[in-house]
Every structure is written in C-alpha cells, then in structure tokens.
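Just one protein chain is left out here, and the rest sit where they should.
In this document, chain identifiers A and B correspond to the written order of the chains, with residue numbering beginning at 1 in each.
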Amino acid sequence: MAVLQSKQDALQARIAALSFAPQGWLGAARSDALARLTAMGLPGKRDEYWRYTDPTGLNAVEAASVNLFDPGDEPAPFSGVDRLKIVFVDGVFDASQSDALALEGVKIERLSDAAEADIHWASGLYGVLETRGQSPVQRPFAALNSAFAGDGLLIRVTQTPSKPISLIYQHKAMTSDVILHHCIKVESGAEVTILENGAAAARLNHVMEIEVADGARFHHIRAQGRAHTRQAVTHLFARIGRNAAFKSFTLTANGRLTRNDAVLELLGADSVAHVAGAALGDGDFHHDDTVFITHAAERCESRQVFKKVLKNGAIGVFQGKILVKQGAQKTDGYQISQALMLDGDSQFLAKPELEIYADDVKCSHGSTSGAIDETALFYLRSRGVPLRQAQSLLVLAFLAEAISEIEDDVISEDIRQRLQSWLARHEH
Amino acid sequence: MTDLDLEVRDGVDRETIETVHAMSGTYKYGWSTEIEMDYAPKGVSEDIVRLISSKNEEPEWMLEWRLTAYRRWVQMEEPHWAMLHYPKIDYQDQYYYAKPKSMAVKPKSLDEVDPKILATYKKLGIPLKEQLILAGVEGAETMGERKVAVDAVFDSVSVGTTFKAELAKAGVIFCSISEAIKEHPELVKKYIGSVVPQSDNFFATLNSAVFSDGSFVYIPPGTRCPMELSTYFRINAENTGQFERTLIIADKGSYVSYLEGCTAPKRDTNQLHAAVVELVILEDAEVKYSTVQNWYPGDENGLGGIYNFVTKRADCRGDRAKVMWTQVETGSAITWKYPSCILRGDDSQGEFYSIAIANNAQQADTGTKMVHLGKRTKSRIVSKGISAGRAQNTYRGLVSMHPKATDSRNYTQCDSLLIGDKCGAHTVPYIEVKNNSSRVEHEATTSKVDEDQLFYCRSRGMDEEEAVALVVNGFCKEVLQALPMEFAMEAQSLVAISLEGSVG
Partner (left out) sequence: MLEINNLHVKLEEEDKIILRGVNLKIGAGEVHAIMGPNGSGKSTLSYVLSGRDGYEVTEGSAKLEGAELLEMEPEARAAAGLFLAFQYPVEIPGVGNMTFLRTAVNAQRKARGEAEISAGDFLKLVREKAKALQIDAEMLKRPVNVGFSGGEKKRNEILQMAMLEPKMCILDETDSGLDVDAMKLVAEGVNALRGAGRSFLVITHYQRLLDHIKPDFVHIMAAGRIIKTGGPELALEVENNGYADLLAEGV
C-alpha cells in the first residue's frame, strides 16, 4: 500500500537531521534499510501494532530533553560480576572508560571500523534479520535504526569466553538522541553472555541482531536505565539454529516510554528460546513488551514470561505471539503475562496471541491482572511480618518466575537486589 | 483427563455414536425446496431499500432509518482484520429480497401457509404445529413435556409464529420484526439500533439498510416467559442473501430462553448472511440466547457455503441484569461473529460459551467482547475451537475493564484442538484492564486430539471417527452442558457429523 503523503512528510522530517553514511558493504545495507523505511513510513497511533503504545514521542523530530538521573548510593548493575566492560557515552564508544576489546574466543569490532572492509561476516547479519522481522508485522523503527545507526559493535563468538561482555550505556547529555546497532554471531558450540545496562540517551533506538548457530548458547541480561523521563525503543532479532539456546531477560524500572520488541525465529530442531521481563513502574511510566516467536522447526521450546508491577497510573503493555508453522511438530510454547496493580489508576493492556499451523503441539498462554492477594498478605501479617515487608515479599514472589529465567546466580541476585531496592524506594 | 475417561464410560454419549451411524452422508440439510419465488432485482441501492420497506408495509420513520444506514454503508469499507480469506464479495450480485409467491398475501395462520414450506420445516424437524414437543429425543419420561414457540423465517420472510396466543396471555410479545414494526412501533422505535447502532460496522450497517425480517420478543416486567422461544432460519433461494434482524427486550425482572437454528441447501455459489441481534436487558432481567449455526459449510473442496457475518450484542442496561450466549458454530464457509456483552448495570453478568468447529476448507473467526462498565460486574468466557482438514479457526475476544468497573471479575478459558496437520488454530485475545480492584484471568491452550484417549476408545471397539467424535464431545462438554436439553442433543450429533472425513 502506498504510504500517505502526510506520513511521508513526517518520516522525512524525522530523518532529515540524521547522517547517512553510504560507504562499503554497510552503506549498501543502510540504503536497503532506508528503502524499507520509506516504503513503510513511521508508525501511527492507529496502527494495530501500536494499539496500546503511542509512538508520537519516538516519531518526534527531536528527542525531548530529560533530566539526568542520579542513582544515589545504589551500585551500578552487574558491579559484582567479572566482565569485559565496554562503555558508550551518549551512544558513542568511549575507549578511555572501556576495557581493551580483547577477549579469548571473541572478536569485537566497532561498526565504523568494519564498514569499509570489502567482505565482512556481519554483512550476512546487519539488517538481514531486521528485514526478516519486517514480515508479517512492520517494524519501522528497526529499519530506521539499520539505516542510520550511529555506533555499535560487531561481536563474533567462536569459542566460549571466560566472562560476560558488558555493554554500559552512559547518559550525559540532556537531549541526546541515540541509535545503536549491534550484531552478534555465536558460532557453533560457543556460549556467550551479553550484559547491557544504562539509559544511553534521552531517546534511544536500539537494535541487536543475533545469530545463534547450531549447538550455540546465547544469554542476554539487560537492566534498562532508571531515568524517569527517558524514552527507548529496542529490538532484538534472533535467528536460532539447531540444538541451540537463546535466553534474554530485561529489567525495566522507570522510564516514560519503553518499547521492547523481541523477534525470534527457531529455525533448527531441538532449540529453546526464552524471553522474560520484569517491569516496575510508578507514575509516568509506559512499558510495552512486544514479542514474536516463530517456530519453524520441530521439537523446539519457547517461553515468554513477563511480569509488571504498576502503581500511580503506570501502564503496562504486553503483545506476545507464538507462531507455529506447518511442520513444526512437537512444539512446546508457553507464554505468561501478569500485572500486579498496586493501586487503582494503573492499566494493563495485553494481547497474547497464538497462531498455530501444526497439530502435534502443546501451546498455552495465561494472563492475569489484579491487586495484591489480600489473603496471602493477611497470612503473612498474622505470622508477624509487618505490612510493608509482607507486600514487598509478595511482589518479589510475583516477579520470581521471570527472574528465575536468569541462569547465572550472581547476576540473578544482582537483579533481585535492584528489584528490592526499587520497591523500598517506591513504598506506599 | 480423568473427566474424559468417565465420559467414555458414560452411557449418554453412546447416543452420539449411534446418531453418527444413523445419519449417513455429511451435511444433512443440503436439499432444497422447489418453490416459486418473488425476487427483488439483484443488487442493493436506495430503491431496493425502499422496495424492502414498502413490501413490509413499513411506516416512514423505519424507511428513513434504513436509508440513513444505507447512505452510511456506501461510504464504509469491508473490514479485513479477521483471519479470513475469501474472494471479494460482489454486493451487487446478490438478491436482497426473496419471498415465496404464496406469501404475497400474508397467511392469517399457519394452516394457510404453502404446504411445501410447511413440509420443508417438517423435514428439518422443526415443529410448526402448536404441539407439546418432547424434551430431548431420549429421556423424555424424565424431562417431562415442554413447549417451544417457533418463529420460522424462510429466505426473506417470516412464515409464521406458533403459540402466539398463549404467550400473549402472559403478556409476552413474540412475532416477526416486520409485524412488530407495524403492531408495536413504540417498542421497536425505542430499542432498535440502541444496542447495535446503524453505523456499528460494515455488515451491521448493511443489515440495518436491507433487513427483511427476523424475530421480535418483548417480555414484560416480572414475567418469566412460559416457554422457550425459538427462531429457525432457512435460506432456500439461490444467490440470495439473508439479512435478518432480531430484537429482544427483557424488561425489569423478566426471564427468557431463546433458541436459534439455521440451515441452508447445498449450492455451488457462496451466499451471504449478515444478521444483527440486539438484546436489551433491564434491571434484574435475564436472557439466555442459544444458537446452533449449521448453515451449509461448502463441500470438502471449499466450493459453495454461506458467508456468515453476524453482529450480536447484549446490553445489560440495568443493575443485576444477566445474559448468557451459547453458540455451536458448525456450519458456514466463513464465520465472522462476536456475540458481545455490554455490562453497564452494576452487578450485571455476561457469559459466553462457544463451540466452533471448522473442517475441510471452512474458516471461522469468532469470539466475544466483554465490556465491563458497571461495578462488581462478572463475565465468563469458555471457548472451544476445533480445527480439522484444511480449516482455519480463530478465537478473537476482548475483555475490557473500565476504570469505574471496580471489583469486577473475568475468567476466560479458550481451548483449541487440532485434528490433522493441515489446519490452523489461532487465538487473538485483547485484555484491557484499567482498575486494580478487578481481577482478570485468561487461559488458553492448544493441543492435538489425545492419542491415548483415541486408543482407549478404539480398544473398546469404536472406529477412528467415532472415537474422535467422542473425544471432541468430551472436549466440548462444558459448553454442551450450557445448552438447553433438546439443543444439546442436536449439538452433540452435529459435532460428530461436522467432523466426518477429518481422520484417516
């Protein structure tokens, strides 16, 4: 369908100030992405895929200015984890704060450094998974990202490294508008953990394309920035081979607008894809988890576990889909989305979908929303646990299923601590 | 699973198997009646709308209402968000009005109705004589005798309504809507379009312009309708769309149970059916609305069959009003249908029980909307979808809790069963919760017919088709139990028949 002129104008205005670098293999990929974007236009409020989240702030020509966030005495995420640190300041790689980009079994390059090469492994990935992810649902912000990404890393994992790779996104300018694009290829038999944390910018557009080869394992744990007024749209695109594993967990506490898309394709048999999230919002908070998992091979397992704790008018959105293609027999698909609403003004909006074209499958989804369980609260109090502690215990219990998706004990304890301190700060 | 084990041993369900044996062939109602018809010219236009209105001898306000709808409709676009794929419908290649010639002068009683038409209903097993019908085919001795009043709609017109006099004694009005427009204009004028507005959606708007007949029910305050009411729709004429409109008003503290059945002959071409049903339920009133939809589904290659686009909505306008939709959707090539509940009154309740079976090339996109507006409102959705052959079956639903609908509850259970690896089963629920004192629970599962259960049945001597029918009936049990007795029996055998040819 032709894109309306008004939509075209809005798009041109949005991208006018962005710099376009057409050099090398990357330039070709950027040009293709721009063509995709032009054909789609930016999403509008009436688009079905943006039914519950208003994209206006993401479409705006300039990022709204935000206050820089002071975390107080809370230690930065993953502080206690031995990791390779790579720091971006307002979306630009900062060598001075980063460790040397050297880790056994891994090759890490900056996007700009690799762009001029004639042949590069990432040319088979950059924009490629994003393109696959444009059907059946259009994702204009991802195409915009591929066309105009300002920085990013190309990470090739050939053997299992000794420690996680930690991407730290510092936010220092009040109006920074950042587009980051990473490609990660986990070769056959290798295993890697990627950590991400920080607000990155006033407005962040983030894309990560991940290829998980046969027998490979990919872990991703992310703690999005706690700045109250930041806006972010992120996409994870993954292509998962045979007997492989993809696991991603996101903690989102605060943020005026967060839209996290995960588009995962299970292309080889006997693989698993897990994507989980815990979102905590108090007040001006709009959080949207949109997940699309395609089962295209036999005997794969997928899990979507999303928990949202909402108060003071916070809005939680979940759009999740399991698509089981014909022939993807013995699929095991599980999806749960739950909201705990701590007061009357909050909203939970969900669209948990199943689309199934194979008969020998086991798929289920569940969705619940409601207030804290008064009976359980009374039971705890009758055993002497004070009200606030009892509430906090029940909120953590509610989030437990999502946190248990993190395999590493040190990291999951780190996340649990952050949840607990958020709850302590946002007590009634 | 133990439930199903019991089900297998349960005596009741053996009847299903016997019924399957007894009814050979696939679609049982596919024959047509040779009858002389009076057609309006093909296509739809303002003139056709005027013609339908004048054929029904309608007052001016009704014509104006239709024309408003028509003018709106020509500006609307057919919706395509449902997971349904069908060739473009040529709305000008349909007859919008077909009336048996013998009905040119409306018969004063059923005795005057063309015997061919009466024979048609007799063949369909629908009692048009005012007789006691035996509740349930079997077990009549335990159930006692019951009466069911029938309004029979043949193509575009109502051919007659039974038990009118007896119902009138109780103050119940049960007649065709064309009659109601003439006899009870104040009621029709007040309520028509008040639940489904003229411009609600493309198909409802078309219906508002061209509806030819349908049923009208009014239950006065504090009255429990003395018998079940039912309407049987029969599409007979070729290339003819059927556009019926049903309006039921349950006044304060009243109760009625309403049944609806539909069949059509086998035809190679697709026929359009776009109905609107409006239920107005006032304080403390209760309506149960049960449908067995068995329009011709097309043949195994997808040739022919009814395109069924239906808008059904109940407005629980008063406090403590209750509505229960039960539907068994086995027919039609295309089903687009979402019987909904507007829970406006405080403490009002809505329930939706559905079985949707799609076999061969059938496509169904059906579900419900529960819109909670009042305080302490409750809703329950139980949907059982069965897909076989190359069919696509989608559950689509909305549960909406408005900020003021405090302390409300919804429970949704939505199960899909797949038989064979060429069909599809889809679930598209929308859940919108805007207050925290309400509790919403949604569960959905998709699975294949359990091999162990099939094996268990077959080891007891059933063939594969019987076994599947039995297991599917077990899967649907919760919904079947929500149907009135005589419908439950019919539905059970229908489940078996619609799945014929789905295995092996």
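Here is the rule we use: a contact is a pair of C-beta atoms (placed from the backbone, for glycine too) under 8 Å apart; a residue touches a chain by one contact, two chains touch by 3 or more.
Remember, it's a predicted structure, so these values are computed and weren't measured experimentally.
Across the whole complex, the hidden chain's contacts among the shown chains comprise A. The chain not shown here is touched by just one of A:39, A:60, A:173 or A:380, and that residue is A:380. Only one of the listed residues, A:35, A:76, A:400 or A:424, touches the absent chain: A:400. One chain is missing from the display, and on chain A it is touched by residues 373-376, 378-387, 389-390, 393-394, 396-401.
Note that in this section only the chains that are shown with their structure count from here on.
Put simply, chain B touches chain A in their complex at residues 81, 83, 403, 406, 416, 418-448. Partner chain B is touched in their complex by these residues of chain A: 48, 326-327, 329, 339, 341-371.
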